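Removed from the display is one protein chain of the complex; every other protein chain stays in position.
So that you can tell them apart, the chains are marked A, B, C, D and E in the order they are listed, and the count of residues begins at 1 in each.
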Amino acid sequence: MEILELIQSNLLTPIILFFLFGIIAARIKSDLKIPEAISEFLPIYLLAAIGLHGGIEMRNTGFENMLIPMLVAIGLSLLFTLNHYQILRRLGKFNLFDSYALASTYGAVGAVHFSVGLSFLKNQGVTSEGYIAAILAVLEPLAFILAIFMTNMAVSKQIKAKKQSFTDADSTEIDIGLNQTKTKISKVLHESITGKAIVILLGSIVIGYIIGEEGFESIKIVFDDMFTGAIVIFMIEMGIIAGQRLDDIKKVGIFLTAFAIIMPLFNGTIGTLVATALGLSVGGAVMFGLLMASASFIAAPAVLRHAIPQAKPSLYITSALGITFPFNIIVTLPILFTISTFVHNGEGTIDLFNFITKGF
Amino acid sequence: MEILELIQSNLLTPIILFFLFGIIAARIKSDLKIPEAISEFLPIYLLAAIGLHGGIEMRNTGFENMLIPMLVAIGLSLLFTLNHYQILRRLGKFNLFDSYALASTYGAVGAVHFSVGLSFLKNQGVTSEGYIAAILAVLEPLAFILAIFMTNMAVSKQIKAKKQSFTDADSTEIDIGLNQTKTKISKVLHESITGKAIVILLGSIVIGYIIGEEGFESIKIVFDDMFTGAIVIFMIEMGIIAGQRLDDIKKVGIFLTAFAIIMPLFNGTIGTLVATALGLSVGGAVMFGLLMASASFIAAPAVLRHAIPQAKPSLYITSALGITFPFNIIVTLPILFTISTFVHNGEGTIDLFNFITKGF
Amino acid sequence: MEILELIQSNLLTPIILFFLFGIIAARIKSDLKIPEAISEFLPIYLLAAIGLHGGIEMRNTGFENMLIPMLVAIGLSLLFTLNHYQILRRLGKFNLFDSYALASTYGAVGAVHFSVGLSFLKNQGVTSEGYIAAILAVLEPLAFILAIFMTNMAVSKQIKAKKQSFTDADSTEIDIGLNQTKTKISKVLHESITGKAIVILLGSIVIGYIIGEEGFESIKIVFDDMFTGAIVIFMIEMGIIAGQRLDDIKKVGIFLTAFAIIMPLFNGTIGTLVATALGLSVGGAVMFGLLMASASFIAAPAVLRHAIPQAKPSLYITSALGITFPFNIIVTLPILFTISTFVHNGEGTIDLFNFITKGF
Amino acid sequence: MKLYNVKMLTITCEILAQENIIEILKKHDITGYTTYEVDGNGERGLRGQGFKNEKNVKVEVIMREEKLPDVVEEISRTLFANFAIVLYVSDVGVLRPEKF
Amino acid sequence: MKLYNVKMLTITCEILAQENIIEILKKHDITGYTTYEVDGNGERGLRGQGFKNEKNVKVEVIMREEKLPDVVEEISRTLFANFAIVLYVSDVGVLRPEKF
Partner (left out) sequence: MKLYNVKMLTITCEILAQENIIEILKKHDITGYTTYEVDGNGERGLRGQGFKNEKNVKVEVIMREEKLPDVVEEISRTLFANFAIVLYVSDVGVLRPEKF
């Protein structure tokens, strides 16, 4: 009951309403559109604000305790990515490329999710550990790197298999193919790590840490007070893009639709419980869980289109933006909050930990 | 005397000064320009802010009383549009197409006018009924729809007339022409109603109504506190575009120039008096009058170019933006305010109503 | 010692840190980029804010005392420009075109420098005379006009020399050439004076003067409170562009690199001392000095590319943005502040004046 | 490398006529095209300053020669009178003629 | 549908040379042209990053063959030395040759 109320009150916040509004605008084929320059700038702004906020928090509270949650987040992310792959490939019968692309889309993290989560917590009057912004930064490229690595392994194997059944004349070409694959990995790696999202996020965390609250004062109005207003504007555009993609959901199919709803909820719940077990605060556990639940729809295409060009973007973008994102910010977020509040009140952490490890 | 002082003090506000500055910048052929993405974004932002504000007000004050003013506004708008057409066609000797295009440009409403009006009232410390934002939204497509309908009626008549004097061979083509006309009407209708201005305005009104003042708190800085600053930036661009068009005023001619000044003043005065008679507040009557006085220069071209392509945009954009808009925000607005203040102090509403109906 | 501390504390402000961050982002070849529309809009916004602020200050404090500093600034600027030319042409062995282009780049003033300076002072809790914004506006085109004039004089001389050694047939063509040169001067003059930077700056000063603090109230949040935040965003882009140009510094050479560091420091020190002698406040003397120290990297290419197309932009943009700007905001600014504080405490102005004239 | 000769039809017109053109293309079963916003000058004056609606757009369509006359005829009949518009045709070679 | 052969002159150059080109066109009584901003790479290095002034622009001019040599000559004489610039000519067919 409490969850339903929370979902309802969350539904009636400007962020969610403007997102739904964007979807409607797209469905009635309105020409409403946030100009490209603005919608390209907003994620940069949001990540800078998130980073500064995280860095300042880390300066206040220290970041010694950050190592374990960070490593656990990395471990969970990799585990989840592999798990997604198995489910998609075996149960979903997707081809190798789509399976890896989708697995990493859902193993990766989403900065817009994160922004909405922070706003949600602000609204609830709850804070979260600043270092989770750092975890966001570290997780950003992780699932992609894993997926790319695995895909290239698989492709290499295929090529090698072919090689053995060919004459020598062809083998040079295959060697070139193998080499190209390796260059591609290192290139995609570089691109992932120097991608604008990570760079602005990490940079802002460091700067936030250096300047602290005092140095932040002069830019607080832009990078803190305006934060929710900026998200609202961004959510209009996200809604419009999601709305334009709703037709593609048919192509996504029932299996992937179910996956796009159940998987994040599952990952998010695990994440929230694990974070609670690790001692994170109510809000921190929600943000940790949300990271696990989130799917990437801005960074993903940029990386995956180069790394796994054979995979269909209409699958991974549509499911992540059209299904998972709305579901997560409307339903998963309040659920995670309820879970986190529940397990932080009364229940002992050790029991929980047992519960989780069993649940695995 | 009081009016002159008010005009003068209005003239010296940032909004008007930056508009005049923009005109000067354009006249001296400066390369100053607000980047396209910004000047495309600002109307969206302004309409969202207007809508949110209106919606919140409506939640506070209810919207039962809104029906009569809304219907009266619709009636006046249609009446004015027809009146404009008669004047332009008969007295002004404009052709059918230009007459309808101009009639609807001046029968329609302008969102920038509305923004400036709200800021003007804020400056005077006066509030207005929130539901006027809803009237703005409803009036937006109205005059266009009427004008398109009338134009197409006229064109259909012409085509039918031709049909009777032609051989059968041609009549198929004419039938196609008639069908095309009908499709065009329904298409233009759809376009008007799903136009970005209406969509964002209506959406924001609904959202404002849902979230109320409490939900607005987190985005107030962006959608309320920054409002006037944002208008100022937009007014620079409006000034520049108006300034670039000043040369075209010669093409507009003396008749249309006079029309572009007298008509809005007339419509605005009627509007203010009628609104007062309907019981609107001082500020509400000003905004109602301003709606009637305003001409559309952003939405108009988008609709009219498709609906009445034969009409010359250089006429309707230039007169609306280059003459009426500056005149309205500099002169008409203070005049309407003075009238509204005057008729709200002392005079009885019933007398007024008689006066108006007589004046018609 | 105190200087080093000041440099260090200045280094750790968001403005400088985000600039350095931008440089790093560019060096690691990140795809981070502030969208063009935003980075085109920000200088307009910054200049409007500077102008409004200056105009309001001038209304508060009067501008009678502004004439002498203005004339001295003009004189110094011209003197410096000529001095640069001699150094670059004789010692640096640059060709005529590059010498004039560089001389005027460093004789001109930089609006971004100015913004950073204002923020620096704000941070130190120090104010400055509002009329310095007016000096900024007047100096903007000055060095360019001088350089263009000198270049064209030089080119005309060359053409005339050629003319005497040619047959009559060619001389018509040379006459045309001379005429074109003259048209070019008047065109470039017009362009300089109607350039967007000057126009928005002067316009905002006038508007600020007219509206005063009271009229400013409604737009204060946008044009004052958000100022530093906006600079921070702009500095990311400046850092990125500077970082992209770092490779070009090799082309700049040791001589110009030294020039790009020593000259601004020298000019800035002179400027600060002279301003102090003229009775400007601590902050005013810093801003005056910074104007002298600053080099132009946004306005310069637009003017010089037309005026002296033979000069290499890779020289003047790279040295101004890649070397002088970072050096000035990191090192020169704190030094000028220390000097200004020092000479404002105790030392008599007359002594100083002797010192300066001797130092010349 | 075998290149097949096809036609490239380019229409430069005011942005508000873009929809009309794309509809005409659709009517003739052409769904492939490329568009981008441009500025320009012509008989109807300088375009590209002012409101976005007053910009121009270029529509480029690669098509087989057979379809060209009808499309060109309809565009010129319905749009030449009332819109700022320029239309031209050039020759291009493509690899996959079946795409067009 | 009768198409008339005319020439299309395209100049890709740094944005700050656009004005010079349009003046040259005007001098030769050519007022019709289309422009748009582009990025590019060439002898003078990568263009399109950094300040807006460092972008390129394309200027496209449909004109009669007679005017071409003079215009091309003046552009190459006055701009080739100091600006990043590429110029090329192609054949196009138009419906209304009197427009150009």
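Definition applied: contacts are C-beta pairs under 8 Å (C-beta built on N, C-alpha and C of every residue); 3 or more make two chains touch, one makes a residue touch a chain.
Quick caveat: nothing in here was measured; it's all calculated off a predicted structure.
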{"item": "Omitted chain's touching partners, listed by label", "value": "A, D, E"}
{"item": "Hidden-chain contact residue, picked from the options A:His53, A:His113 or A:Arg245", "value": "A:Arg245"}
{"item": "Residue touching the undisplayed chain, where the options are E:Leu3, E:Ile22 or E:Val86", "value": "E:Val86"}
{"item": "Selected residue (touches chain absent from view) among A:Ile3, A:Ile159, A:Ile210 or A:Ala302", "value": "A:Ala302"}
{"item": "Missing-chain contacts mapped onto chain E", "value": "10, 12, 36-43, 48, 56, 58, 68-69, 72-73, 76, 80, 86-91"}
{"item": "For chain D, residues in touch with the removed chain", "value": "1, 3, 6, 8, 31-36, 62, 90-96, 99"}
{"item": "Residues from chain A at the interface with the omitted partner, ascending", "value": "36, 40, 241, 244-245, 298, 301-302, 305-306, 309-310, 313, 317"}
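Going forward, only the chains that are shown with their structure count from here on.
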{"item": "Intersection of contact partners for chain B and chain D", "value": "none"}
{"item": "Pair of chains joined by more contacts [C-beta pairs], D-E or A-B", "value": "A-B"}
{"item": "Proportion of interface numbers common to chain B and chain C (over half same, under half different)", "value": "different"}
{"item": "Distance between the centres, which are taken as Cα means, of chain E and chain C, whole angstrom", "value": "34"}
{"item": "Contacts with 2+ other chains: residues of chain B", "value": "35-38, 40, 221"}
{"item": "Where chain E touches two or more other chains at once, by residue number", "value": "none"}
{"item": "Full enumeration of touching chain pairs", "value": "A-B, A-C, B-C, B-D, C-E, D-E"}
